[in-house]
Every structure is written in C-alpha cells, then in structure tokens.
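Excluded from the complex is one protein chain; the other protein chains are retained at their positions.
Order of writing sets the labels: A and B. Residues in every chain begin at 1.
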Amino acid sequence: MRDERDRLYWIEGDVPHAPAPDQGPDPWGETKVVGTKRPRVDGYERVSGTAVYPSDLTLPHMLYGAILRCPHAHARVNGVNTTAAEKMPGVRAVLSGFTPDDAATAPHSGFIRTRLFNPECRYEGETVAAVAAETPYQAWDAVRAIRADYEVLPFVSDERRALDADAPKVQDEGNQVGDTQHYGRGDIEAGFAEADVILEQTYRTECEIHTPMEPHGCVTRWDGDALTVWESTQGVYNIQNTVAASLGMPLSKVRVIGHYMGGGFGAKLQPGRYTLIASLLAKRTARPVKLVLTREETCLAVGNRPPSNMWLKAGVKRDGTLTAFEYVGSGASGAYRAGGVSLLDWQVRDLYTCPNVRTELTNIYINAGPARPFRAPGHPQCSWALEQTMDALAEAIGMDPVELRLKNIPTFSQARDGRPYTTTGLRECLEEGAKAFGWSEARAATAADGDGHIKRGVGMAGALWGYGAGGPPCTVFVKVFADGSVNLNMGASDIGTGTKTVMAMVVAEELGVDPNSVQIDHADTGTTAYATASGGSKTVPTESPTVRSAALDAKRQILALAAEELEVDAASLTLENGKVVPADDTSQAKALSELRSLRRRRMITGVGHRGPNPADKVTCPFAAQFCEVEVNTKTGEVKVLRFVAAHDSGRVMNRLTYQNQVFGGITMGIGLGMTEERVLDGDQTGKMVNKNWHDYKLPTALDVPADMTCVPIDVPDPEANIAGAKGIGEPATIPTAAALANAIYDATGVRITETPASPLKVIQALTDAGKGA
Amino acid sequence: MLPQFSYVRATSLDEALQHLGTDDARLCAGGSDLIGCLRDEVFECSKVVSLSGIEQLKGIDRIGHAGVRIGALTSIAEVASDPLVNRGFTALAQAAAAVASPQLRNQGTIGGNICQKPRCWYYRGEFHCLRKGGTTCYALAGENHFHAVLGGARCYFVHPSDTAPALIALGASARVTGSQGTRLVPMEEFYVPPSTDPQRETVLEPDELVSEITLPAPAPGLRSSYRKVRARGSWDFSLAGVALALQFDGDRVVAGRVVLSGAAPIPWRSAEAEAAITGQRLDETTARGAAEAAMQDAVALKRNGYKILLFKGVIEEELLKLTQV
Partner (left out) sequence: MTREGNDRDEQTRDERGLSRRGFLQSVGAGALTAAAARPAVAMPPGSAPPAEGERLSKVTLVINGRQRQLQVEPRWSLSYVLRERLGLSGTKVGCDRGECGACTVLIDGVPRYACMTLAVEVEGNAITTVEGLMQGEELGPTQQAFVDEDAYQCGYCTCGQIMAAEGLLRADSNPSLDETRKQMSGNLCRCGAYPHIFAAVQRAAELRKGGAS
C-alpha cells in the first residue's frame, strides 16, 4: 500500500478485538435471503424525496456559507479586503487569512498540510476567504464584494512539462513528488531475449473529475463545545478524525452524520477545507451553517483521477507465454502531495502470469487541484495500456485475445511474494463472459464486415482489482427487542451501492426476519461503532461478515434463552419469521415476543467484530468485459452497441444491486474511454476551461448501450471471510475503456492510445492512419 | 447564485419594448440561455424583461398555401414535433430535435435559440475576452478544440444554434420588431460576423427583438435535412453539422443551400459546396467534391483540425442520404 489510500480505506496491522480466524462461524452453505434479487430497503425514501441528503438539510436559524477561491493557477495573496462584504445585507461572518482567527490561519491538518486560507495559492480554486449569510444569494453577493490582492505567479499545468529544468516550481522541493518508485522481479533482459514478439507503445489517459451528483458539502452546528457535522461523505469516521485534529478537538466532541449521500467514487473519503470553514463560520456566528460547493468548485478542488502517461514494452512467445513487461508511468499529483500514480502499475504487476517485470512510477506536482482516489485508483489507466498491448500481442502471434489471456492466468499474487489467492475467478470470467457474448461468432462476423463506411468491431479486456478484500477494524451491533423486532447498528455509509440492503439481508438470513423489517442505524459517529470508509470495494467484504457475526451472536443468546425456557437443546432450535422453531417439532414454535426471559431483559444485543483476513493469502476480485461497437469512419462517431461483464467478486449478496454496480462501472468506464477530459488552459492561464457538466462531459442515457448483460461468477470465497464475498464496485469499471479501445481497433484497424475516444480523436486517428472513409 | 436584478413581466410587445431601452435590461424568452449568462456573469443586467406573458408571440400557423409562421416564443420542443414543420421543413424539425436536452427544448424558444450568446468556454468563463470588451481572444492561442475553422477574425467562437442553419437553408426570415416599427430580415442576413463587429452577434438594435420567424412554402422537389456530429448524445452543441435544403429534379440538384453549424461565428452558408452540386447529379463523386469545396478555405487552429475532417465526412454523408429520401 502506498500514498493516502491506506489511511482513507482501512487501517493496517492487527486489531486486538477481532476474533482469531478459527473462532469465527462456518461459512454459509445454502442461503435463503442472501444471493437473491431484492429492491432496496430504503427505496421508498429515495424515490419519495424524503431521504434527506446533507445538502437537503434545513436547520432553524441556519446560515449559508460561500467561499472565495483563487481564480489563478498560481498566485500569492497579498491582502484580502472584506470591509464592503461585511457590511452587506444578511452577512453574518467573513473569514480570510487576513482576519484574526487562530484556528483559521493555522496549518489545519497534517492531512492537507496547508493553512485553511493559504497565502500562496498553488492551484485555481484554493480557498481565499469565506462568508456566512442569511441566504446563499447574499453569501455570494458578499463573496463577489471581497477584494483580494493577487500577485499572479508562473504556473505549470502539464505534468509532461513539469520536470523540465525551466518549469515553474509548484512546491519548494521541486516538481517531483518524493522519489521515483521502482518495482522489479525476475530478469527483464532475459525475458525479452526469450520472446518471439516484442511490442512497445505509449498510452495516455486524461484527467477525470469525480463529479458525484450531490456536490460536496455539509451542514455544521455547535451545541456548546460539541460540533455536529452532516457531511456528504463515504466515511463519517474519516471526517470526524480530520475535523477533530484540525480544530484541536477531542474526537468525542465531533459528531459526524452521513445517512444519505449523493455519490462519491473516492472523492468523498475525506473532508474538504469547506468542512472546516463551515465549522468555523458556525462557531463564529453561533448558528448552523450549510455550505454546499458549486459544481464549478467541485471540478477544481475536491479531487480527480490524475492524467496518466504510460509506456509499456511486452514480450511474448509464439505459444502465448508472456516473457516480460517493462512499464514506465507518470501522473499528476496536483499542487499538493496526493496519489498521482497510486497503483498505476498494479495490473501490469499482477493480472497475468509473467516472471520478468520491471515498473517505474513518477508522481509530479502541477498547479492544479490535488488528486484523490477515484474508483479503482490507477487500475483503469493501467488497463488502458496493458489490455490494448495484450490485444496487439495476440494479433502479432495470431492468437485469439481471449485465448492469450487464458494462457496466462495466475493462481497466486506475483506482486505479493507469491502468496496464493483465496480464489481466482479470472478463467471463469473469461470463459463465461466469452460464451455469453458469443465472442467467437461475433469476431468472425466483424472480420467479415462489408466495405461500407460504418464498421463493426468487438473487443474485450480482463482485470483484477488489487484490493477488495476488506478487513478489520469494524464492529456492528444487532439488537433484538422484546417484540422480536430487529435493529442493525453499523458505522458504514451506504454510498449508493446498496450496503444497507445487503446488510439487512445478512441479518434476515441469520435471524429469520424480513429484510425490510430491519431498522438500520448507520453512518453516525455519535451512535454507531467504528467503521472504515465505504471505498476500495471493501464495504461488503468488511461489513457483511461483521454483521453476520453480530446476528449470530444475538441468535446464540436468543436460542440459549429459548432452550432454557423450552427445556430443549439449543442446537435443535432455529429462528424463523420471528419465532423460535424446534427442528423436530415445528408445531411447538414460539414467537420471540412470548419468550419470558426476553421480555424481562427487554433486549438482546449481539456484537460482531470483523475477523482478520487470512495471513498467508491474498483476496482479489477478477473480471472480464466484452463489447461491440459501431464506428462511422466518416465522422469518427463510435456507438457502443452492447456490453457483457463477467465478474468474480465471490458470493453475490444481492443480485439486483450487484448488477447495478456492474452496469454503473461500465458507464463510468465509457466516460473514461470516450467522453471525459479535464481541459486546462495550459498555454495562457492554467485555468480549467471546462469546469461544468456541459463542457466536462459525462455519458448520458444516449451514450451507453441499453444492452448490458451481467454475468456473475457466483463462487463464494469462504477463505476470504465468513460471508464469502469480495468487492464489486471498483473492478466493474477497470476493463471497460480498454475493451472499447480494442473494439474500435477491431472495427477500424486503428489504435486509440489516448483517451477519450471521441469523434475529435477518432476521426484524426483514422485519417492519420489512412483509414478514414 | 445569480446577482441581483429587477424583473418585469411584459403583457404586450409595446410594454416589453419600452423596458428594453432602459438600463441594462435583458430579454427573457425561455430563459435557458439568459440564466446561464447571468450565472456566469457574462454581461451586466439590472433588469430582466420577461416575454412569457405575451401570448401573441407563441404558436405555429400556416401562412399562404404552404408557408409557416412561428412565433418567437414557441418552444423548441413544439417546433420539433409540429406537424406543419415536420411536413414541409424537415431540416428545421431535425435541428430543433437536436437542440440541447429534452428539458431545455421544453424551456427554450425558437426566438431565443437564434439569439443565443456565443458558446465559448473563454467567453462564458472568467476571461475578459475581446467579445466582452477585453483585448484578447483567448481561443486563438488557447484551448480551441471547439472553435471556428471558417469565418474567424479576431474572435473564433462557433455559433451555437442548431435551428439557425436550418432556417437559413430553408430561406426563412425573422420579423424584427422595435420601437421604430418592424422589419423583415432574411435569416441569412441576421448574423454579424466578428470581422464586422466582434462584440455583436446579430443585426438587432438594442431596442429591437425577434417577434416571429416566417418560412416560405417549400419549392417543388425540395428535400431538407439537418445533422450534427456531437461528442455526446445529449446537451452537446455541434462539433460539425450541416443543414441541407436541396431542390431536386429527378436525381439532379437544381438549386440548394448548404449551411454549416459548428464551423464559424455565424451559421456558415457554403457557396462553394452549393456551387459544386448545383446542376449536378448528386452521387459519391459530387458529394465528396462538395464536401472538399466546403472546406477549401478552412483554417485549423491548434486543436481543431479534426473539424475539417469531420465536416468533409458529415457533409458527404448527409448529401448522399438526401438522394435516398
């Protein structure tokens, strides 16, 4: 693990209260509820408009915050005049680096490592001042009235030029972030020497912005010296941690609530400076403050998938044996230290069997917003390079692309000292996916394409997500009340993946109740036990074993009470539909509400802790995706006709939400591959020219195929955890863009090596290759 | 969050015109372009004059035998689905259907669509560019992926309207009403290129507005179409688009107009392409020749050379499609 990810997703090392592996219950055999197709338990709230997202919250006496951000890519702030702003109607507080406020001007966090209002703004969108007012309109009037004195400084906005000797320095240390990272195994020269075919190619993926539908934002309120933050976040404990540390408060005094949240994709694993600003404005005014970023602000200041530059050289024997990979990658951290090249080489290191591998990664500062983890950091970019290269290798040796991949399936993690995988479903993904797609027939059909200017093509790509095992710490409570009704209490956020529904299904599986009847309290540092943030495809594999443990703990206690009361052996009892049922005589079933001992206690509390992952093994999800496209060779328009996605993510917990994750991953991959690109005005101002959803282009309903098929490789992974589940959220988006590029190649004979494959790029590439119509 | 302004909802054209001459008043027809401009602070505006209460500006009627009058406040969605428009003026129906997104077609009006302010990320962004009274066109040396390959001079945006090229192709006129009376302006003469005035888009005087569009009856044998290549299936403006209105006699083109969208700061009528097909049998050779001719004077900026390729492809493709109608 490298960079910030480990801190954002989970905690390394042993966790004392986790049970030893041999103390856990047996894995599930047959399941009744888990694995079925179930609509969400909070569906009513989501479609009726009653689900309250942080940006929906309205508190009595609430003010609205707004932030003045630096309009320059690099500038020194020599002064901020807030006099006019302070006198404007409705304005209740103005903060800047030039107003006396210790908390506001101190370096506020080791995490973000800068002052809240930094005197040197290193990217467009750094915070300069902030306002709280009675209405958001008034707050923005005041922001417009603040006069900041900027000394504009030279900038560099392209990481490909940032290491030039004459490039302006983003940070005093220079523009390289730390040292270049090296990885190697085997003998790379020997590997290339034994290859029959060697190919090399450069690739690039453009910078993507997360832009979840709900902008980043929060509502903050003080009660005495205690602060409550309603934050649109993937992890309430991450927010609590940073806010408390930044404001010098004990954790116990910072309560963070994040019940509903409108998407994150990695951009909401951490708070923003806006969270601290809102907290300080609320403190200053003694009133609650809502501060929701504008869409433009979210494009500048709350993360991105950094642009990636990759060079890959690969060697293969005629029989399909991979002999060597040499890979050099670089990426943009942004103006501060962030994961500009996080996991950018992981697929090359570990997806296919290859004894000789050398990689080199360089992280680079530029004057632009810092990167943040973005759905499978590094992986889709690396896939863009690796999977196109695999296709080219297959063609060079005259082998089917699926066949070449099947030849090189690893059973152990080469990049983790050869530790075996708990399960490797890559073969099943490739075979089942190809079958569902009709791969061979489709390839034959596109090869026989006529000479019209509309060309069809098919492509595919394999993938693994290097994480997705989950792990401790995590503690969950399951409470059974005297009437038999059940409450599930967990710290995890449901970021839209269906976590609440899956966990209610786990409870239902063990306690024999209807999942919809399970009352859920979650994502609240004030009322739940600790959970890591929902990210890294680790929520289901972390939470579902923990919830299962807690439910089993409650069940054990209930059955023990019942056994005593019914004077039978507890082992002969089961729970079904709110009743204790003796296995040998179901007519003697007794409702939980009729258990005298439960009525006396009023409540049974089951506690579950997440057990550790197996020490000597590695757990990863695998995938293969297949697609068909139509390319208009006169206009460069690419129409995606269909997608088939086969995924091994261990046990499928809820078939409906699982499929939704897969389709969502494909849609996001289409964005990376075909439409999305941050554009900075590199030669003039360094400013982002497309900081809105018209010019920064997300796929619409007309850009994705309605014909998507999800092929779950539903093989439980009992060694991974007691739910047998691995993550699905991130692997679903890793191979998509590369599969598209391979399909475009199949259609036209032209490789699109730089994203996005929009008409702009495709028509140019076709023409350059003499393949335009 | 929008800055402050006052608001009046005019109940008659006269009332609207009275307000129009005052302060920094701006007209609000559907409002989809105006609200965006106000939000991006593209121009000053102290008063919004709403036309939404003026019923006489709405609706589509037949004029004469087969001509059509479209009130300026008629929504784009209505234009796209109107039977009269679809029957005789395919290019306009297709252009209207290609505008923005369904919701914006429900809000936006035909009058507003032809009077849109430029869509250039510098003009709409925080750049004090030439068109906003500054001294520089940032697009010229900047990120000009979506900028002009024809007709640029000092300013290089491309005109955003889809309906305007179709209207020009179909020989439509705009009825312009002002305090001094009304005049009929052929759509072809409605736009002002930056070589004439880089801070003005149309011939409208400050106290004038477009009250209706008139379309003459289609000539016998007229076939028309509009298509744009776009980066996404919705919302997006034209990367390269073409409105065609060709009068056929058998397989020969006897007259016709070829008008490009996404090419120039005004909807760009290509005399070269028209000359290449007029009097000719339309086949692959003539279509390709016309496409080449349309681009013969095109000049690529740093990042928009692809547009020339796109135009050649889409013009050829659409010309050939029209032979199969």
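In the analysis below, contacts are C-beta pairs under 8 Å (C-beta built on N, C-alpha and C of every residue); 3 or more make two chains touch, one makes a residue touch a chain.
Just so it is clear, the structure is predicted and the values come from calculations on it, not from any experiment.
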{"item": "Touch with the omitted chain, as defined above, among A:Tyr183, A:Phe412, A:Phe481 or A:Trp693", "value": "A:Trp693"}
{"item": "From A:Gly97, A:Pro136 or A:Gly334, residue that would touch the chain that is not displayed", "value": "A:Pro136"}
{"item": "Residue among B:Leu104, B:Cys129 or B:Ala164 that touches the chain left out of view", "value": "B:Leu104"}
{"item": "Selected from A:Gly263, A:Gly438 or A:Pro614 as touching the chain missing from the view", "value": "A:Gly263"}
{"item": "Contact partner of the left-out chain, one of A:Thr82, A:Ser96, A:Thr205 or A:Thr228", "value": "A:Thr228"}
{"item": "Contact with the hidden chain (one of A:Trp28, A:Tyr53 or A:Trp346)", "value": "A:Tyr53"}
{"item": "For chain A, the residues touching the chain missing from this view", "value": "39-40, 43-53, 55-60, 62, 88-90, 134-138, 211-215, 221, 223, 228, 230, 255, 257, 259-265, 294-295, 495-498, 524, 526-527, 656-657, 659-661, 663-668, 692-694, 698-702, 704-706, 708"}
{"item": "Touch residues of chain B, complete complex, unshown partner", "value": "1-7, 9, 28, 31-32, 35-36, 38-39, 48, 50, 52, 77, 100-104, 106-107, 233-235"}
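Everything that follows uses one rule, which is that only the chains that are shown with their structure count from here on.
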{"item": "Whole-Å gap separating chain A and chain B, where each centre is the average of the chain's CA atoms", "value": "42"}
{"item": "Contact footprint of chain B on chain A as seen in their complex", "value": "66, 71, 136-137, 139-141, 144, 453, 632-637, 675, 679-685, 687, 689-691, 694-695, 697, 699-703, 758-761, 763-764, 767, 772-773"}
{"item": "Residue ranges of chain B touching chain A (in the complex, touch as defined)", "value": "1-4, 121-122, 125-127, 138, 141-143, 145, 229-236, 239-240, 305-306, 309-310, 312-314, 316-317"}
